[in-house]
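One structure, as structure tokens, below. Some questions next.
The complex is shown incomplete by one protein chain, all other protein chains being positioned as in the whole.
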Amino acid sequence: MPFTPPSVDDVLAALASRFGDVESSVFRGQTRVVVPAAVAFDVLAWLKESGFDLLVDVTCVDYLDYPGATHRYGLVYLLTATGTNQRLTVRVFVDDPDPTVKSVVSLWRGADWLEREVWDLFGIRFTGHPDLRRLVMPEEFTAHPLRKDYPLQGRGERHNFPVITRDHS
Amino acid sequence: MAMMPSGSGGRIELPENVVVSRLDALANWCRKNSLWPMPFATACCGIELMATGASKHDLARFGAEVFRFSPRQCDLMIVAGRVVMKMLPVLQRIWQQMHEPKWCISMGACASTGGVFDTYAVVQGIDRFIPVDMYVPGCPPRPEQLIQAIIDLQDKIQREGTITGREFDTAGRQLRKRALVELPILTADASRNPVLQRELAAAADAVAARD
Partner (left out) sequence: MSIATFDTTGPQANARSEDYLWTLNFGPQHPATHTTLRLVLKLEGERVVDAMPEMGYLHSGFEKIGEHLTFNQYVTVTDRMNYISPMANNVAWHHAVETLLGIELTPRCTYIRTIIAELARISDHLLCNGAVGLDTGAFTFFLYGFYQREVIYDIFETLCGARFTNSYTRVGGVSQDFTPLVIEKIRTFLKTFPKTLDDMERLLTRNRIFVDRTKGVGVLSKDEAMSGSATGPVARASGITRDLRKDEPYLAYADLDFQVCCASAGDCYARYLVRMQEMRESLKIVAQALENLPAGPVNVGIDQRTALPSKQQVYSTIEGTISHFELSMSNRGFEVPNEESYAAIEAPNGELGFYVVGDGSEAAYRARCRPPSVLHFALFPQLIRGHTLSDVVAVLGSLNIIAAELDR
């Protein structure tokens, strides 16, 4: 008995009626919704029940140098409804200091490592995450490299290793 | 010291290095023709390394028959691919686990100098931290280039090798590799160009001092 999820417009209308006015826009055929950080988890849980069962990606954009930006970090959740092949982008804005959002690991297990990576590279904390530690950088690394104020070539961490010469090896 | 009896009752002393150098040449010939590579394949060059070992460009023809993955059983470490900060201690430990005589080929642009990845995480050349004998340029180098590098390494072993491994005692001769001075990226964007920032700051100071 195939369950047909509602269309994206119906979803947006239901979202607006349930969670208040959410800002939505369409660009190149993709629907984006901006959701405040406080209700982000509830919105995503509700979207999952409404048929958006596949979490495609969790990522973040640092808007420090962006023309016309109002907040610093924009978390992006890309969702897909496999039943109707619809996509939805949910954006959550958080700010310095101490950017924090509730983790969606309880909804989708795939978010586990994706959130760890956002923590590692941007420094956004996810409350409720079972194991929030660095994923791609070494444990001893202290900075969050993908932030715009961190230089591309790093701050010398990559040179900080002992040299092994021929006669020592 | 080799001695030979002679008819006149005394002994002729051959110079010490006559027999030894022939043994050196023999040892070098044996070692160069049975270089067992230890593939330290990290990235795309690793695929070309596998292609070099596969059937079209067969590396086994040159004696590198066995790609042993245990450092205790190899004598040639081929670092194929970029080495990042997290991986470098592993590389160093594996290099130290290999027994002498051992050689290292740095395959590809990323292992030799950091390649396209002048970023916070990639080591800008493994020769900053371990001794390298042969560099293979390319991104990735063609299998033929890697085979040429192995042939050149074989020539180097034949020329310079010794049976006792004296050539590895480099404490007296080794120069420190290049200085660890980073060249700044020069872009027109002041936020990413430290040289420009210094100049702007100096100009601002000069203006402030004037007022």
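All chains are identified by letter, namely A and B, in their written order; residue positions are counted from 1 within each chain.
Simple rule for what comes next: a residue touches a chain if its C-beta (ideal position, glycine included) is under 8 Å from a C-beta of that chain, and two chains touch if they have at least 3 such contacts.
From a predicted model like this one, the values you see are computed outputs, not experimental measurements.
Asker: Where the complex has a chain not shown, which of B:37, B:63 or B:81 is the residue touching it?
Answerer: The missing chain is touched by B:81.
Asker: Using the touch rule from the top, list residues of subunit B that touch the missing partner.
Answerer: 40-44, 46-48, 50-51, 54-56, 69, 81-82, 84, 86-87, 90, 94, 116-117, 119-122, 139-140, 142, 192
Asker: Contacts of subunit A with the missing chain: which residues?
Answerer: Against the missing chain, subunit A presents residues 27-28, 30, 32, 53-57, 59, 61-62, 65-68, 76, 78, 82, 85, 87, 89, 108-114, 117, 121, 134-138, 145-146, 152.
Operating definition for what follows: only the chains that are shown with their structure count from here on.
Asker: Please work out the Cα centroid separation of subunit A and subunit B, and write it as a whole number of Å.
Answerer: About 41 Å, centre to centre.
Asker: Over in the complex, which subunit B residues touch subunit A? Could you list them?
Answerer: Interface residues on subunit B, with respect to subunit A: 85-86, 88-89, 92, 95-96, 98, 102, 118-124, 128-131, 168-171, 174, 176-177, 180, 182, 185, 191-192.
Asker: In their complex, what parts of subunit A are in touch with subunit B?
Answerer: Touching subunit B from subunit A are residues 65, 137-138, 141, 145, 150-159, 161-167, 169.
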